[in-house]
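Of the protein chains in this complex, all but one are displayed in their positions.
Labels run A and B following the written order; every chain starts at residue 1.
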Amino acid sequence: MPRVSLPAGHSIGRQMLRPLLNPSALLALFALGAAGGLIGDEGHVASGTTRYISHALPFIWKSQLWFPLLVGGATCAIAELRLALAPPRAEGGFGEGAAAVAAIVGLYALTALLRHDPLGPATSLCYALAALTAWQFADGRAAVACGVVAAIIGPATEIVLVAAGVSEYAEGVDGLFGVAPWLPALYFAFGVVAARLGELFAARAVNG
Amino acid sequence: MPRVSLPAGHSIGRQMLRPLLNPSALLALFALGAAGGLIGDEGHVASGTTRYISHALPFIWKSQLWFPLLVGGATCAIAELRLALAPPRAEGGFGEGAAAVAAIVGLYALTALLRHDPLGPATSLCYALAALTAWQFADGRAAVACGVVAAIIGPATEIVLVAAGVSEYAEGVDGLFGVAPWLPALYFAFGVVAARLGELFAARAVNG
Partner (left out) sequence: MPRVSLPAGHSIGRQMLRPLLNPSALLALFALGAAGGLIGDEGHVASGTTRYISHALPFIWKSQLWFPLLVGGATCAIAELRLALAPPRAEGGFGEGAAAVAAIVGLYALTALLRHDPLGPATSLCYALAALTAWQFADGRAAVACGVVAAIIGPATEIVLVAAGVSEYAEGVDGLFGVAPWLPALYFAFGVVAARLGELFAARAVNG
């Protein structure tokens, strides 16, 4: 598999200090993540899957302001993590990026549609689709690691927010310490997709 | 990507006068489109998504006669448009054609199953799956153009039919000038699939 060669000093240590993606790529990733988060969150709120208890900040569409900011920031962070872990693949283009975004938007929407379904098969379906998303867009350990990091930090953050009374999951979909059992699957797929977007933006910066 | 070379006179102008596909390919495309339309329409009628108001023509299964004729004809027209826009890819075979048909039959069925779901995530899911269908079966601009043409003409035709009192979408899924908000996504995927089928039939005629 052809890989883009990065500058010699490329390492996790340096990456912490200096982003591997240029400002316009980071801005695009932030905007994509924030927009995707808003669309997905609208579905969760409309279906009654989640509810904002604290209205401390202004609402953007159906979401409290902090939500799109967190998702946008997480998208950038995961993309950077992916590039810090391994060089990006050189192949792939706009079409694959659009498909990766579609995969996570679709899975996010699906979790909202499963609100009143039996939890067992609903959860199985989400993990199965997350695995298929990873198979389609991940290039091995680096991308899977990004998915795992997202699958741990994302739900952990939401568990804290629920415990703090900021938001809540509806009864019946709150079985994982207050959040939905399918939430790690959704974040895992998100991590894999953000990793792929990081690769694609990096390859584009190098190639053209 | 290997491409089938078409006769020298190949152009949009000539294509208007003489079909690029032979009669048996056109007949097969018409039959596939009509059959797929009937199966999908059964789902829309059974789920209460759509209803025929005018019973002027005889019914074929659950559809007024004009419906399968329109879908079959549109399948041929989009396939011809694809071949007029760019040469077809030479690779691909029966399996990919079956998969392309399965993708659109599945998405059509899914729209029926989303009848009583929150419209936001239901719509997101349909557009996401349409994008994934395009990523899987489209070969760039020509196929995407076919999808866009279908996504404009198809819903526009249905909007006119609804306005004329011929048929209707149920309350709650009629928010796009009387038709469903996910309808352009369904037609876009249909256009991409019909384009791919046009390619496959053309390649088969040249190769074998």
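As a working rule, contacts are C-beta pairs under 8 Å (C-beta built on N, C-alpha and C of every residue); 3 or more make two chains touch, one makes a residue touch a chain.
Keep in mind that this is a model prediction, so the values were computed, not measured.
In the complete complex, the hidden chain is touched by one of A:99, A:114 or A:200, namely A:114. Among B:105, B:153 or B:170, the one in contact with the hidden chain is B:105.
Touching residues on chain A toward the chain that is not drawn are 114, 117-122, 124-125, 127-129, 131-132, 134-135, 138. Residues of chain B in contact with the chain left out of this view: 39-40, 42-44, 46-47, 95-96, 98-99, 101-103, 105-106, 108-110, 112-113.
One rule holds in what follows: only the chains that are shown with their structure count from here on.
Between the CA-based centres of chain A and chain B the separation comes to 32 Å, rounded to the whole angstrom.
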